[in-house]
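Right, one structure below, let's go through it.
All protein chains of the complex are present and in place, except for one that has been dropped.
Now for chain A:
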Amino acid sequence: MATLEIKDLHVSVVSEDAPKEILKGVDLTIKAGETHAIMGPNGSGKSTLSYAIAGHPKYTITSGTVTLDGEDVLEMSVDERARAGLFLAMQYPVEVPGVSMSNFLRTAATAVRGEAPALRHWVKEVKGAMSELDIDPAFAERSVNEGFSGGEKKRHEILQLGLLQPKVAILDETDSGLDVDALRVVSEGVNRYKASGEVGVMLITHYTRILKYIQPDFVHVFANGRIVESGGRELADVLESEGYVKYTGKTEAAALS
């Protein structure tokens, strides 16, 4: 039973002069089988939370703990975190010129699984996973994310999610910039992953529309660097009709889809 436990997490980013605190005490526990939607206005720190958990060097943890099944995540390097079973589907996947998608996927799978997947099965597995996400097989020979459209990048993030089978997946605004068809395809990919085992999902989003496809068990409102309210699915409906104004004092719709 995988459990990701975040306790009183404070995170700063080094800006031009002084470090700036972005996360101001985040508490959240995600257990296997649970999907937590983190919703909040722009600039509330949602993405920072995801990057800090993944170990991006730009962010400094000033206090608090993050554990995965009791193991101290913050002590691990970025790649160790991934091998321990954390996965971050990024909002802006990075282009890596000259490295083919197929080489990248195989290298990642080898690292995460601890051994190189048998070639014959692997080829079949990747082909199948790509076709489920409506990805043209030609992408396998293209450089990682290079020249991909926003939707193509997101599909490839979910492709990696399916192949790497983490214990806990953090999806950082995977829905942003997707058209209706792509949103459906990507959501189905996430749902297949959820159905594949005892896994936890942290679904970070600005809009409620993806929650029509991916059922959250919990909804948390994120504002000013912390979780300010938690509830069930119904909280998303409230956000949809009322927006984040209650939490920010500003008018910002939660459902501009």
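Structural remarks
By definition in this document, a contact is a pair of C-beta atoms (placed from the backbone, for glycine too) under 8 Å apart; a residue touches a chain by one contact, two chains touch by 3 or more; residues count from 1.
The definition used in the following text is that contacts and distances are computed from a predicted model.
A chain of the complex is left out here; the name its UniProt entry carries, from "Xanthine dehydrogenase family protein subunit M", "3-oxoacyl-ACP reductase", "Fe-S cluster assembly protein SufD" or "Iron complex transport system permease protein", is "Fe-S cluster assembly protein SufD".
Considering A:107, A:131, A:215 or A:241, the position touching the chain not shown turns out to be A:107 (whole complex). Touching the chain that is not shown, out of A:99, A:123, A:140 or A:228: A:99 (per the contact rule at the top).
Listed here are the chain A residues that touch the chain not shown: 54-57, 77-79, 81-83, 87-88, 90, 93-99, 103-104, 107-108, 111-112, 143-144, 146, 160, 164.
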